[in-house]
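Here the complex is missing one protein chain, while the rest keep their positions.
Labels run A, B and C following the written order; every chain starts at residue 1.
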Amino acid sequence: MSAFKVRVQEENFNCEEETKSLSANRKDIGAIVSFTGLCRDENQTLAALELEHFPGMAEKQISFYCQQAVERWPLTGLTVIHRFGKIPAGEQIVLVIACSAHRRAAFEAADFLMDFLKTKAPFWKKEHFLDGQTGGWVEAKQEDEEDTKRWQ
Amino acid sequence: MSAFKVRVQEENFNCEEETKSLSANRKDIGAIVSFTGLCRDENQTLAALELEHFPGMAEKQISFYCQQAVERWPLTGLTVIHRFGKIPAGEQIVLVIACSAHRRAAFEAADFLMDFLKTKAPFWKKEHFLDGQTGGWVEAKQEDEEDTKRWQ
Amino acid sequence: MKIRYFAWLRERIGTAEEERDLPENLVTVADLIAWLSRIDEGYAYAFEQPETIRVAINQEHVEITQPLLDAKEIAFFPPMTGG
Partner (left out) sequence: MKIRYFAWLRERIGTAEEERDLPENLVTVADLIAWLSRIDEGYAYAFEQPETIRVAINQEHVEITQPLLDAKEIAFFPPMTGG
């Protein structure tokens, strides 16, 4: 397979629909791994994250890493959706679905893509708190940078 | 978290519903990894797999590995559903959903559970072909056995 | 003792479960396998390669060297292929 689907959008997505569009009427898929990233608020202070992105470059970067994934693993389907705009706590931000005949390829491809989305896709997150205050920009984590090195 | 949900059932499952029941009205989940295993037929010869299982022991074994997973990773939700009976090619066999604040924990827990379901859950698969013939029992793969050693 | 068979062991032996009174000289799982193998050709065929057989006593995996003690239920099956 060399095809994959990349969408950068403001509106929400539906994991079930996206999964169906990859797997309906097919019998060559043995494993589907889906990753959903949510807007998390552990301290009960966050109202939303505002995701700023670089239109055009975001799609290009995500597509670049999708291309790497389909060359590296024998995938039978791959979809990546990344939202931008203001996303309330608890809502979905990102979706990666990887399909393959075998589970290892599907797990690794989804894991790989998430590592590179974290550090190489041009998105930035600003915090909006429940008390109406605007927080800072979420800082990049060294840990995420380290994670990408696993794939070298 | 110490709770998890294990179901061994003949009927199909709905990944979206199961995901919602783990994540609805929560804001402490940052990552949801779901694995769906399907009845795969690459040679266009397979009608169905018949899954025989050891009732009681299947639930016990799956619960044992779920317990290991929740002790090993900081999970905020975990569901495992394994079907038995005759499952047509293209249909769903197994579902693992792992939720966590962080993506690494969710990925690893789902990956871990699938490795152990493959080799330690008492299920056996018999092939039924499109031409009406019954095939053999699917043989355990050495590769799957090796995969479980990654978690020692 | 209740003895259960799954997958191709069940097919070769021709029954999914049976109740058997065991002779007192059977100490381990391996002893039981040897004893069952002498019943008839189906059993002999099912157990012809004991190293490919997996065993559970009271629904817990055990080794073939495990003593039977006062096990209520023993199950024999091929390597599992779940997932």
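The rule we apply is simple: contacts are C-beta pairs under 8 Å (C-beta built on N, C-alpha and C of every residue); 3 or more make two chains touch, one makes a residue touch a chain.
Computed from a predicted model, the values in this text were never measured in an experiment.
A.B. asks: Where does the absent chain make contact, in terms of the chains shown?
C.D. replies: Hidden chain contacts in the full assembly come out as A.
A.B. asks: Return the single residue from A:K27, A:H82 or A:H128 that touches the missing chain.
C.D. replies: A:H82
A.B. asks: For subunit A, which residues touch the unseen chain?
C.D. replies: 37, 52-54, 56-58, 60, 82, 93-94, 114, 117-126, 136-140
Everything below uses one rule, namely that only the chains that are shown with their structure count from here on.
A.B. asks: Report the topology of the inter-chain touch graph, choosing from line, ring, star, complete and other.
C.D. replies: Shape of the chain contacts: a line, open at both ends.
A.B. asks: How far is the middle of subunit A from the middle of subunit C, if each middle is the mean of its Cα atoms, in Å?
C.D. replies: Chain centres of subunit A and subunit C, defined by C-alpha means, are spaced 49 Å apart.
A.B. asks: Distance from the CA centroid of subunit A to that of subunit B, rounded to the nearest Å?
C.D. replies: The answer is 23 Å.
A.B. asks: Among the residues of subunit B, pick out those that touch two or more other chains and give their numbers.
C.D. replies: Those would be 37, 114.
A.B. asks: Indicate the residues of subunit C shared as contacts by at least two other chains.
C.D. replies: If we look for residues of subunit C contacting two or more partner chains, we find 83.
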